[in-house]
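Everything below concerns the one structure shown next.
The other protein chains are all here in position, but one chain of the complex has been omitted.
Up next is chain A:
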Amino acid sequence: MMASTYNAKDEDGHITVAGPGGGTLRSRKPENTAFKQQRLPAWQPILTAGTVLPAFFVIGLIFIPIGIGLYVTSNNIKEFEIDYTGVDMSSPCFNCSQNFSWNSTRPCTCSIPFYLDQPYESNVFMYYGLSNFYQNHRRYVKSRDDSQLNGDSEALTKPSKECEPYAFHDNKPIAPCGAIANSMFNDSLELFYNDPNGTKVQIHLMKTGIAWWTDKHVKFRNPGGNNPNLTVAFQGTTKPVNWRKPVYELDSDQENDGFINEDFIVWMRTAALPTFRKLYRIIQKKKDMVLTLPRGNYTLEVVYNYPVRSFEGRKRMILSTISWMGGKNPFLGIAYITVGSVCFFLGVVLLIIHHKYGNRNNSADISN
């Protein structure tokens, strides 16, 4: 009763304030807007059995087919891997691997025969793989000068400090500078098909198209603009310490020489993990042939230059076809199938629980 009289009073007071002359007053009354009063219309997702269970089933139903698809695709990819490090005495490259250092001038070659038990259709990608090579070492990753690689003439003669200690050699700037370039993979691999009739056919390996288009055309550029003469462009610089030949002699093809040499570009994209593969060559499917690589005996001829014993590394050569999901990796398919099954299973379990014990809650939900 008391309260009601006060309310009436309040209202009276309000009217009088807003009355004569009150219009000119700026009231401190807060604005009655939805935002300021925190009354914005809101969607309140309430996770109940009704909303949770379908989610589990939907995840299960979507993931399992995706997983199966991925698994099948991955299984259809043909992959062949051969380790040519030469650790074993029996390995043809054993000798080369034993007496080798960065500075040796005499090339050591070895040839490894192998047998492909299934034919490879479509384009075949040829990778070289390195194990235990920490391209992701912090100081290693940073040891490059992107400006120099981008063709900046100033950076060519004055490499960034990041390149230290591979920035100068004999008081000449190193091009390309840095540890990454210095440790570039320099084995040459060649592939021969041993025809059953006894001839050894060299398989044509494409050395372009292996780097990203943007890398080749934007990120990496030779100094001196369009100067065709790279020797002049790189004048005053010296080759990296471990290299046998300067950067402008990496390839005879001018479009693949200098910084825009694709092998070089590929190497400069440092790998994420210590065991990695890098695209080396592409074996293009010939128009007239059905198979790119028929079943049969092959020989891998290696000019063994790259030392891996200092880090107990392994060198591999990988031949692989490629699908829309890249190389062979069954993991993702299995993961999808597993997660989908778990979700489905959980859904079923929850459904059972819900049906057995959830009736009480159901009534509460309805009252809600």
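Operating definition for what follows: a contact is a pair of C-beta atoms (placed from the backbone, for glycine too) under 8 Å apart; a residue touches a chain by one contact, two chains touch by 3 or more; residues count from 1.
The definition used in the following text is that contacts and distances are computed from a predicted model.
K.L.:
Would you mind picking the UniProt name of the chain not drawn here, from "Calcineurin B homologous protein 1-like", "Large ribosomal subunit protein mL37", "Phospholipid-transporting ATPase" or "Kynurenine--oxoglutarate transaminase 3"?
P.N.:
Of the names offered in "Calcineurin B homologous protein 1-like", "Large ribosomal subunit protein mL37", "Phospholipid-transporting ATPase" or "Kynurenine--oxoglutarate transaminase 3", the absent chain's UniProt record gives "Phospholipid-transporting ATPase".
K.L.:
Of A:83, A:121 or A:146, which one is in contact with the hidden chain?
P.N.:
Touching the chain that is not displayed is residue A:146.
K.L.:
Given that one chain is not shown, which residue among A:27, A:171 or A:252 touches it?
P.N.:
The one listed residue touching the chain not shown is A:27.
K.L.:
Going by the contact rule already stated, which one of A:127, A:259 or A:304 would touch the omitted chain in the full complex?
P.N.:
A:127
K.L.:
What residue numbers in chain A mark contact with the hidden partner chain?
P.N.:
1-3, 5-10, 12-14, 16-17, 19-22, 25-32, 36-38, 40-49, 51-52, 55, 59, 63, 66, 70, 127, 129, 133-141, 143, 146-147, 149-150, 161, 164-167, 179, 182-183, 212, 214-215, 218-219, 242, 269-279, 309-313, 324-327, 329, 331-332, 335-336, 339, 343, 346, 360-361, 364-365, 367-368
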